[in-house]
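Please find one structure pasted underneath; my questions will follow.
A single protein chain has been omitted; all remaining protein chains appear in their positions.
So, chain A:
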Amino acid sequence: MKILVAVKRVIDYNVKVRVKADQSDVDLSNVKMALNPFCEIAVEEAVRLKEKGVAEEVVVVSIGPKACQEQIRTALALGADRGIHVESDVAPDSLAVAKILNKIVAEEAPQLVILGKQSIDSDNNQTGQMLAALADMPQGTFASEVVVDGDKVQVTREVDGGLQTVELTLPAIVTTDLRLNEPRYASLPNIMKAKRKPLGVKTPDELGVSIDSKVSVLKVEAPAERSAGVKVADIAELVEKLKNEAKVL
């Protein structure tokens, strides 16, 4: 079967994020960019399914400016077979991404689509769900285990109360949680091989999708600085504060 993995270029998780002076956005100048960690987990899962003989081909798709091809190459170096770059200089919102992915799904007809549950820049956690609705496919979100069995996939989900396992009929959408796997590093030979793997470029226009957003960002602010903590004298005082000040007990 074929697996489609959607990957996003985001600020590297090690970078201390700064807000632009005019509060229009996060400052991206001179900032290290990387593959979204949840997407990396998605790629790893797809590659493992290929290594197990469950999948024959892993296709990665990324939407955004030309620089996204770096992240596609990273995914190819991790073991994906082919890349698709949907080039757009405007950052599309989640719905536009889901619409584009829906077209790619229609073209590629994958049996399984794996996405990160969210990207660490905007933390929306909605693209996979939107895609499932648009493509009319079952979804298993926040996966911590994925087992493909014939035309079904069992997805163990991390939910508030613990773990929940759902069974979906393929084709299906899965979004990854942090504990699904630990991604490998790209080895030097695989980085070199990635260069020779095919990478096709499309535009939203060609796919017939408008990326005009109905959402506009009004203002971006840094979270409030955490104020220093207080020392309590004994457990009694701690419990008293938890009860009456924090009101968590």
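Assume a residue touches a chain if its C-beta (ideal position, glycine included) is under 8 Å from a C-beta of that chain, and two chains touch if they have at least 3 such contacts; residues count from 1.
Note that in this section contacts and distances are computed from a predicted model.
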{"item": "Among \"Recombination protein RecR\", \"Acyl-CoA dehydrogenase\", \"Molybdopterin converting factor subunit 1\" or \"tRNA threonylcarbamoyladenosine biosynthesis protein TsaB\", UniProt-listed name of the chain not shown", "value": "\"Acyl-CoA dehydrogenase\""}
{"item": "Selected residue (touches chain absent from view) among A:Lys8, A:Lys50 or A:Arg73", "value": "A:Arg73"}
{"item": "Per the touch definition above, residue among A:Leu95, A:Ile120, A:Leu134 or A:Ile191 touching the missing chain", "value": "A:Ile191"}
{"item": "Touch list for chain A against the chain that is not drawn", "value": "34, 70, 73-74, 77, 185-189, 191-192, 194-195"}
